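The structure that follows is given in the form of structure tokens.
Just one protein chain is left out here, and the rest sit where they should.
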Amino acid sequence: MNVIVEREKGLIQLEQRIDELKEQAAQQPVDMTAEIRALEAKYAEIQREIFGRMTPWQRVNMARHPKRPIGSDYIAALDQFDELHGDRHFRDDHAIVGGFAKLNGRRIIAIAQDKGRDTKEKVYRNFGMASPEGYRKVLRLVQLADHLGLPVVTFVDTSGADPGIGSEERAQSEAIAQSLYELADARVPLVASIVGEGGSGGALALALADHVLILQHSVYSVASPEGAAAILWGDAARAEEAATRLKLTSDDLLTFGIVDEVIPEPIGGAHRDAAGTIARVLDAVDRALDALIPIPSVELRDRRYAKFRRIGAASP
Amino acid sequence: MNVIVEREKGLIQLEQRIDELKEQAAQQPVDMTAEIRALEAKYAEIQREIFGRMTPWQRVNMARHPKRPIGSDYIAALDQFDELHGDRHFRDDHAIVGGFAKLNGRRIIAIAQDKGRDTKEKVYRNFGMASPEGYRKVLRLVQLADHLGLPVVTFVDTSGADPGIGSEERAQSEAIAQSLYELADARVPLVASIVGEGGSGGALALALADHVLILQHSVYSVASPEGAAAILWGDAARAEEAATRLKLTSDDLLTFGIVDEVIPEPIGGAHRDAAGTIARVLDAVDRALDALIPIPSVELRDRRYAKFRRIGAASP
Amino acid sequence: MPMPEWLRLRRAQPVPVEDAAQWTKCPKCGTMIYRPDLAANLWVCPTCAHHFRMHAFDRISMLVDADFNEIGGELLPGDPLGWTDKVPYPQKLARDREKSKLTEGVVCGFASIGGHPLALAVMDFNFRGGTMGTVVGERITQLFERARERGLPCVVFTASGGARMEEGMLALMQMAKTTMAVRRFHDDGGYYISVLTDPTTGGVSASFAFQADVVLAEARAAIGFAGRRVIEQTIRQKLPENFQTAEFLLEKGAIDMVLERNVLKDTLVRLLDYGVGGKRPANGRNGAAVPAVDAIPPAESRA
Partner (left out) sequence: MPMPEWLRLRRAQPVPVEDAAQWTKCPKCGTMIYRPDLAANLWVCPTCAHHFRMHAFDRISMLVDADFNEIGGELLPGDPLGWTDKVPYPQKLARDREKSKLTEGVVCGFASIGGHPLALAVMDFNFRGGTMGTVVGERITQLFERARERGLPCVVFTASGGARMEEGMLALMQMAKTTMAVRRFHDDGGYYISVLTDPTTGGVSASFAFQADVVLAEARAAIGFAGRRVIEQTIRQKLPENFQTAEFLLEKGAIDMVLERNVLKDTLVRLLDYGVGGKRPANGRNGAAVPAVDAIPPAESRA
């Protein structure tokens, strides 16, 4: 059960009421302006109440909202995309989609985690949880970007890396470690956008970047709230409590210097204006690239080193 | 049926006769010197007949002789060996054994194809036929050698790469191609020794080297004689004919400039003096390293390029 | 340099005159197809979309913008092993030359595709099953060397039964030779795309086919290391239908894309375009910023 979806139900009913009234007003000579105004005021009030000051747990639910734009929506909004498949060794992991792309005419390598939309797609995409082959695909695409001098743009949205038997058998740890290792010294600009859930090492493996963006209601966390609750208290049901403590909201992350920029969402969340939200994210990515591309490769990597070096350092 | 093993049978009987006579002579006062001499002369004659001028097919059988020293025998003869396992992604392939080693006190990375000796070991080693993971282990060890500045010493003995379903599923072609690719520009000296069968691309993947040694009766071939016969005439039984045509003996290979040095074997083949043969191979490897190590890395690779560049070039 | 005669002819008349009146049968669905129609449809069966193996000249004609500047065409195979089986090797070569109108199993040269200048190699199964002997190895090597000198991307269409038995170990060593050339090309910043067409196996598959930055395959092409027959004999069981197809390899993560022939050229143009103008730092593997053999202009200054 998604708490945002639940709370949205009343709003959606109200929206329908308003629409009906407006239609009636157009067809009948009766003046319903006052009624409509009243309902609209109420609508705005409830909206403020629900979305004005969201708790961390509500943010988590917003980040998981079934209508929230997912990885493939960002990919689809690029000027051009040519998907490249596979890790060259074992499998093409559908949880991660990557390839050549153009963003405002600029050639890039784009990589997205994709949770899938309907049930069939979710299964095909393994709910956005990547297996080792997914991270090895990332590594390979980053090497390609490095070779051709193309910037890397990632879209992060995962509850975490796949925790299945096969993933452990094929060295999930090694795959994530090597994806990080490749990003650490890539000679090209790296821009990551946390567009949904940023869950643990499975998200970080795509988010070690020169510029890290986050959508206002996205979360980025050391573990999923359920996972953290299970680890801390042996009780995944205490996820809400964990979410509160983990400081996983965009404001917290900006304060800690873990993200570089927060992209505002429309009231009600990104899905209330998916196209607009996606455009704002891509625009921010583009501006970040404008700033990063002129930096010489050695300096770029020195800055990247310094950026992560500072986090949790003794004397900040 | 191994034609060398068959032809050896008479010799082994004769050897036993001579030993028996010698024992009798030691215990009895009768003079058997003449008889022993006669048998020894006969022995030498048969030996000359069998081994004096071996056909290519006999060489193939010698290279496959069940008592011929195998990869692990060469590894065991090194001063020191610390095996490193695995491709870091999927499996440890037992057909290829590799790790840190010392040869005459010199630190090296040693890699051997190993066919196994008894049935159980042969199965464990997959008869020396490597899977993609084996070639990816080679790649990884060559990268390690490159990083630490250690020379790479390989011992080649395989009928070819594993032709199973799993190997195709996990991209055998890619694995061999990438092993070659890594050796092509490794910044350290590479010395390969063809100690048994050098079968096709599965052998070459360990034999792209600055100095390639071959034992006198080893063979190194574009395909196994059986494979070539199947390809050419759809009839693997015509392997002997294929062996003759393929020019796969050490003399042929030296003439063509495909190997750099032929190590003589004792009469009767390497297994008649395994320890001595192994010592001679290792000694030749050591001498090759003496010559290669002083060469600056860039020049070393330029020479390697030129060496392979010449083979089958328009104007040699 | 003037346009080669064969390219001019193919442009004027996609099917060589002597074959033009013929009908051909689709090996997949059995449909009888008029050859000029087949040519006009990029040698794809209009009924079942089966991709016919293409002649190198047709492939090049289909791809390049205008001219094709062949290199290595003067390199002709010798008979290093003095090979004879049913017939002497030189006779086989002569027969294939006659039949295929090719001098060897690969055609290499410089051209442009969609405005992108590039080095292009196209293998042809009609000549000794596309097997790699010394001439194929040498032509491919020269192409990568010259592409490296000129700072051009390289596109190679593979179609090969593997190493050529009749040239023995000299054929096998072409795997090493071409690998060296591809590696140098890459280390100096070169961009390489391989396109695996039906069939790509053995020594070609296990060398330059799988050393590209981007590995494409034509739909339903057979691709693998060991031949299907060899595997069936080894494991003594029937293989699944899609085993070793391009689609199978895509699922197994081995290749980047599978393409129907009718979108191949456009895709290739887009892929070439991604490689243009990137800010490529020097690889530096060869030390103090000096490429090992000779200098190439930086990527930015390329045409």
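For reference, chains read A, B and C in written order, and residue numbers begin at 1 within each chain.
Quick note on the criterion: a contact is a pair of C-beta atoms (placed from the backbone, for glycine too) under 8 Å apart; a residue touches a chain by one contact, two chains touch by 3 or more.
Since the model is a prediction, treat every value here as computed from it, not as a measurement.
*Asks:* Out of A:L141, A:V156 or A:L208, which is the one that touches the chain we can't see?
*Replies:* If we include the chain that is not displayed, A:L208 is the one touching it.
*Asks:* Would you mind spotting which of A:M1, A:A26 or A:I165 touches the chain that isn't drawn?
*Replies:* Of all options in A:M1, A:A26 or A:I165, contact with the hidden chain holds for A:I165.
*Asks:* For the full complex, which residue in A:V60, A:I176, A:I263 or A:L282 touches the chain that was left out?
*Replies:* Touches the omitted chain: A:I176.
*Asks:* One chain isn't shown here. Among B:V123, B:L148, B:A237 or B:A291, which residue touches it?
*Replies:* In the complete complex, the chain left out is touched by residue B:L148.
*Asks:* Would you mind spotting which of B:E8, B:D73, B:E133 or B:D157 touches the chain that isn't drawn?
*Replies:* Counting the whole complex, the residue in contact with the absent chain is B:E133.
*Asks:* Touching residues of subunit A against the unshown chain: what are they?
*Replies:* 161, 163-165, 167-174, 176-178, 180-181, 184-185, 187, 200-201, 204-205, 208, 220-223, 227-228, 230-233, 242, 245-248, 252-253, 256, 258, 297-298, 301-302, 304-305, 308-309, 311-314
*Asks:* Give me the subunit B residues in contact with the hidden chain, please.
*Replies:* Touching the missing chain: residues 80, 82-93, 100, 107, 133, 137, 144, 147-150, 187-188, 293, 297.
Criterion: only the chains that are shown with their structure count from here on.
*Asks:* After masking subunit C, report the chain groups that remain joined by touching.
*Replies:* one piece
*Asks:* Farthest from subunit B by Cα centre, which chain is it? Let me know.
*Replies:* Using the mean of the C-alpha atoms as each chain's centre, the farthest one from subunit B is A.
*Asks:* How many angstrom lie between the centres of subunit B and subunit C, each centre taken as the mean Cα position?
*Replies:* 33
*Asks:* Between subunit A and subunit C, what is the gap in Å from one C-alpha centre to the other?
*Replies:* Using C-alpha averages as centres, the distance is 41 Å.
*Asks:* Which parts of subunit A, given as residue numbers and ranges, touch two or more other chains?
*Replies:* 88-90
*Asks:* Touching two or more other chains, which residues of subunit C qualify?
*Replies:* Residue numbers touching two or more other chains: 210, 252-254.
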